[in-house]
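All protein chains of the complex are present and in place, except for one that has been dropped.
The chains carry the letters A and B, assigned in the order they are written, with residues numbered from 1 in each.
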Amino acid sequence: MEKLKDALDFSDFSRAEQIGLIIFSIFLLVFPWLGSGSFVKAVMIQFLLFSLFGMGWNTIGGYGGQVELGKAQYVGIGAYTVALLMVWLNIPFWISMPIGVLIAVGYSFIIGYPLFRLKGHYFAIATICTSLVLQDIFTNWKLVGAAKGIELPIHEHPDFLYMQFKSDNYYYYFIMVLFYCTLFYMNWFRKSKLGYQLRMIKDDEEAAESLGIDIRWCKIKTYSIASAFVAVGGGFMAVYNLYIDPASVMDLDLSIKIALMAMLGGAGSLWGPIIGAAFLVPLDRFLGSWLGGHKGLIGVDFMIYAALIMVVSAYQPRGIWGIIEQFRGKGK
Amino acid sequence: MAFLEVKDVIKDFGGLVANSNVSFQIEEGEIIGLIGPNGAGKTTLFNCIVGYYSPESGKVLFKGSDITGHKPFQTNQAGIGRTFQIMKVTTGMTVVENVMVGAFCRTDSRHQAREEALEILRFLGMEGVGEHYINELPIAMQKKVGMARALATKPQLLMLDEVASGLNHTETDEMVVLLKRLNAEKKITLFLIEHIMEMVMAVSQKVIVLDGGIKIAEGLPQDIVKNENVIKAYLGEKYAKSH
Partner (left out) sequence: MEILIDALLQGILMGLLFALVALGLNVIFGVMDIVNFAHGEFLMLGMYTAYFTSLLIGVDPLFALPVSALTGVLLGLASYYWFIKYLLRGPAIAQLFGTFGLMLFLRYLAQFLFGIDYRILQKGVLIGKSFSVGPFIFDATKLAAGVLSLIAFAVVYYFLNKTKVGKALQATSLNKEAASYMGIKTDKMNALAWAIGGGTVGVAGGLLINFYYVYPTVGLLFVMIAFACVALGGFGSIKGVFFAGLLVGILEMVFPVFGQLIGSDFLGPHFKFTIVYLAYFIIVVFRPQGLFGWKN
């Protein structure tokens, strides 16, 4: 019970932040009725999805202080589990998704154990390696569709068992619910024992050890939590896009985007990943569709993100949220 | 069975032998001081017990179990707490949050951790300090935060690393009173490394002296000050001979 209270308790944030959250939530709730086109709706769904990914990344990359660039492998695990179980055994989403999460968590413990002997760039590169290895395996494994990927069979009627709908509105509310679940979890997490321990580790590792904290184990646990959330997002992608392949769900680019959004918005803060996604997803989509028309401008959108990363890392590594906090003094 | 037993511990750093066959025992409830000139190996010994270093040979036994070579988080969970000589001035967590981290060693509930943290701060006379950050406090307070943190892990043995350094006379006196209270009221065995003689003499029931990595004396404070070997270690042979 205390856990639930903690999850819903935003009282340690400033008035402004609380009001902002309420306004934002109201907006999210009524958005589908505002009569926007399907393109904008798709952008909103992407935004919520990437916020979810970003918040997942934030547990280990932000609170845990270990920047990792391999989140996509968990998106892939979640997506493929849901897709394959459905295609092979006709298993509904609500059963295949938890299985996907379990696999993701199991996998994260297995590679987490050796992985967390490393820190800093060695660690980051190693996360890229594991992700690339998994992607290579999936791209060449005929059993799971290799490079061609998997197409999910389309169900004619709105189907809550398999989470397939004709109207985007259903998907929108679904991802919105997932988004809030993640947000509440994060709100609880930062106040939990593990959250405190991670903060101590970041502040003063020696002291943390002297206070009974098994640093490596803490980080592995955090990493597994991150992978669980990201896998859920992957499962969503499977039923939303109805088509997955290694390039779309396991690619290094996806890992980079996820980490980038969280870092740009402000890693280590609750709102950071959401801000980052709010900034970059529309930028990506609108810029992409605008530039897509001009063939000569391929790549410019990424150049802009890259320039953004460069500027932010040189001047305010704590991201947009860090900039906001600078104006206010101190924050959470 | 001794509470803490150090048996023939040898720690060498590739040629430099910092601890050479050091042995002693501590009984539960005692207050023991560890002194010796600079470079005697006190900190090394401290770290061998707590787990930062793993001795090349010898054993460390706590409450009968072998904890030789265990990691710091393990020795802490087993019941040994420690303070640091220099507190890292951090700005990420408030004082009470720091102490809560210690409390979290023994509980999963944030509510309870906070209660215990506040209780410890009250015991140490630090109510009102909770919401500050370590870097905002004077040295004496910072040290007490370090103690509060360690105390939150409910240690049965508390090891203090030069807790009196940087304190003035009044603060040192207060610390002596505090340590005695900890020992009497909270039933915590204390093991202190110290340079400040007045602190050691005032608070210890027994004193162990290291010099050049070897234990050269062990006994009551009043006997130690008169011990020839101890005087020689600190003041040199000539002085010892002439007195």
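We take it that a residue touches a chain if its C-beta (ideal position, glycine included) is under 8 Å from a C-beta of that chain, and two chains touch if they have at least 3 such contacts.
None of these values were measured; they are calculated from a predicted model.
Here the chain not displayed is in touch, across the complete complex, with A.
Only one residue in the set A:P114, A:P158 or A:G288 touches the chain that does not appear here, and it is A:P114. Residue A:C129 is the one among A:C129, A:C181, A:A247 or A:I324 that touches the chain not shown.
Along chain A, the points of touch with the absent chain fall at residues 65, 67, 69, 114-115, 117-118, 120-122, 124-126, 128-130, 132-133, 136-137, 139-140, 252, 256, 263, 296-300, 302-303, 305-310, 312-315, 317.
We adopt the following convention: only the chains that are shown with their structure count from here on.
Each chain gets a centre from the mean of its Cα atoms; for chain A and chain B, those two points are 45 Å apart. The residues of chain A lying in touch with chain B in their complex are 2, 6, 191-193, 196-197, 199-200, 202-204, 206-215. In the complex of the two chains, the chain B residues touching chain A come out as 50, 71-73, 76-77, 81-82, 84, 88, 90, 92-93, 97-98, 100-102, 104-105, 107-111, 113, 146, 149-150, 152-153.
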